[in-house]
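Have a look at the structure below before the remarks.
All protein chains of the complex are present and in place, except for one that has been dropped.
Our next item is chain A:
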Amino acid sequence: MDLLGLVGSITMLNVIKFLLVVLLSVYSLFAMLMMRQIVAMTKAVAMRDDFVIRLLGTINFVFALMVLILAIFIL
């Protein structure tokens, strides 16, 4: 009965929120991998001003985390 009630209380918006949070979590992991790969590559080949690309990788990761937190709190 409780289970049925629980299932009944799940709305379409709950499902969308759940899917968004899962997607954004996976993307955050991907962004972290990307950041680590950039660090590994700039170690393999060091270039002038290559901090710029490391900075872009970090911005991508921070952006992904921010959107994930936003999704958890405002939805």
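Everything that follows uses one rule, which is that contacts are C-beta pairs under 8 Å (C-beta built on N, C-alpha and C of every residue); 3 or more make two chains touch, one makes a residue touch a chain; residues count from 1.
Basically, contacts and distances are computed from a predicted model.
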UniProt protein name of the chain not shown, from "Multisubunit sodium/proton antiporter, MrpB subunit", "YdbS-like PH domain-containing protein", "ABC transporter permease" or "Peptide/nickel transport system ATP-binding protein": "YdbS-like PH domain-containing protein"
Touching residues on chain A - with respect to the absent chain: 13, 16-17, 20, 23-24, 27, 30-31, 33-34, 37-38, 40-41, 43-50, 52-53, 56-57, 60, 63-64, 67, 70-71, 74-75
